[in-house]
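As structure tokens, the structure follows; a few thoughts come after it.
Of the protein chains in this complex, all but one are displayed in their positions.
Then we have chain A:
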């Protein structure tokens, strides 16, 4: 077992007197079922899990320290690498925080596009989670079936931002560039195609008897425990708690659109999958309400002091050249103060806590990432179950190592 000395000593002490017949199994840090670099040390008696413990930190890059080095637009690049399955959601969460601190109102066009991209990213994230969940349990076709549609969303992001994975979507005050002409048309094609695909996926995987029996009642958590552990997002809603940041403390235009918050019952792996399944349909519902109403207008607020001017003007006009230089060299001016802003990311409440001293860089950046809070309940959720069920539990929790370690 590969481990740091002190951690190994801890586990050595803890499992010093392993009862006869008990076995210590090491899942990870590089295990196909963990989808990222994280480790679980599991004590089993036959097939039963007696004790489990997680070791994390393998992907820790200390973005909070980097946040004290980078200026407000540069830190956007770090948010790309947090939840790398749905990057635009992190980007938008960060940009909204900075805009709220600077009290910037962005044009309606920007908010519409941000919301559409948010929901597309949520769709993308849930496709991965539910698809990979099937793969971990031995069903490959559902994953491939939906992945085709995820690829279409990626192509939209590629056209919109120039990148597939690390999108760096949005800038403080607006977007980097305007949407391309066929944006609405292509998204309509996607939403039209994905609806029947979701139904087929549900028939193929979720109504499958084997899948049902592998996941029903597995890795459950009660509503009280989920709240106590700081759960949020689909995992909390699967336990029967109807909290959603989009409904509770609305941001952007989420109080203006109609959507339901799906709720599960026992917080088991099956209910988490079902909640994500229904959330995907609600994503499409939100997109359909917005896609035709994207207003005309500028793609950024009128902020010469904080929004980089277009390159052709920088090369030809004196004033824009000065602003470009000022923004690059001195950064944007955020007033001294503190701000906590929460958005509903794919895994739950993604909060940014920023302390500004009025300088180029923040004094302190803290990211409240949903994975980090709910993953600490993992040992409790798998205790008493079968070893094979820990895989189902971990997949259905959607633990993203980049977000967990930050």
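Points to keep in mind about this one:
Note that in this section contacts are C-beta pairs under 8 Å (C-beta built on N, C-alpha and C of every residue); 3 or more make two chains touch, one makes a residue touch a chain; residues count from 1.
Methods note: contacts and distances are computed from a predicted model.
Remark: of the listed names "Putative [NiFe] hydrogenase, alpha subunit", "Xanthine dehydrogenase subunit D", "Cysteine desulfurase" or "NADH-quinone oxidoreductase subunit C", the one matching the undisplayed chain in UniProt is "NADH-quinone oxidoreductase subunit C". Among the residues A:193, A:297, A:310 or A:336, only A:336 touches the chain that is left out of the figure. Within chain A, the residues in touch with the undisplayed chain are 1-8, 10-12, 15-16, 18, 24, 56-57, 60, 62, 64-65, 68-69, 100, 225, 227-230, 243, 248-249, 335-342, 349, 351, 353, 355, 357, 363-364, 366, 368, 372-373, 375-377, 405.
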